[in-house]
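Of the protein chains in this complex, one is absent; all others appear in place.
We just call them A, B and C in the order they show up, numbering each chain from 1.
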């Protein structure tokens, strides 16, 4: 069996999905699942004008690569690729893409979902949102069990 | 709230995914999930040379449209689109595509998975496989509970 | 007696050798219509594995054949 493609990348500029998807096509793969996160025009009901992603690049790339390689071990897939943007993003821009090729749809969906969940939980990338009212803040979601004590370094 | 896009189509010739995906982009949507089914070079360990999909077009289009509209009711999504090929397909060709836009990834993944499962279960489309050894057959999967009694009209 | 148009797809088309035919049937329901057709063409699918559609919409086996309608017996599907 051919080695499973497993790749994670940061992208400082907009990137096209079509050629990345193309690379996951495989004559042995019957299923492909993908996920994309786009910049929404609102968050928690608050109008958003744009955002910035900051990464600790060295660690983000290493941790992201660990995630896709772990996915290649856990699921019966033929390839997995994830790209996450950094820098300034406008509304509607692509923030993150995950593509997975597999023999069957169960593995394709499960691996795709697992990768995006792990990326959101583990990869050191932070979102800075700019709101319509001129306010801006870093998003540092704290797990629900300890949420009551979550501080905000950047807001009163 | 804008009406949810919900569309199902049969395609007699190869189609491009990129412009279909584009139409699901929405400033209010933060998540996009897609599924693609490709023609594999094997099935149950048997080398496949190609296949043909036959549809009862009037019913397939009506039932497919019911599925995507039901998905728009069941899940918090902004749009859903499914296209299924008919006719002769070569190895590696795209057989079916499902794209879903949503506010959040839970709904995007759940709706995408639900639509492909329902399409496979309900839409009157049949696969005819050609094998490396020259044999060919119609695939008529019978639910596991009654599988023991499944007849094959086309094989001895 | 109802005049009907029958449609055959996939392995049913191969088993009957035709993709459709006009029939007159006195069957009281679509289940009875299938028994007639299965006997005439030697079809081996038990009705429990099929669905039936009338004029492009799924129907019930207990429905009466409707004069001038188009009836299709739907073997298990394999799209996707």
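The rule is short, and it goes like this: contacts are C-beta pairs under 8 Å (C-beta built on N, C-alpha and C of every residue); 3 or more make two chains touch, one makes a residue touch a chain.
Since the model is a prediction, treat every value here as computed from it, not as a measurement.
Within the entire complex, contacts from the absent chain reach the displayed chains A.
Residue in contact with the omitted chain (choice from A:9, A:27, A:63 or A:93): A:63. Residue A:128 is the one among A:7, A:104 or A:128 that touches the chain missing from this view. Of the residues in chain A, those that touch the hidden partner chain are 37, 53-56, 58-60, 62-63, 84, 95-96, 116, 119-128, 138-143, 146, 149-154.
Here is the rule we use: only the chains that are shown with their structure count from here on.
Averaged Cα coordinates give chain A a centre that lies 26 Å from the centre of chain B. Here the spacing of chain A and chain C, counted between their Cα centres, is 50 Å. Multi-chain contact residues of chain B (touching two or more other chains): 37, 116. Residues of chain C in contact with at least two other chains: none.
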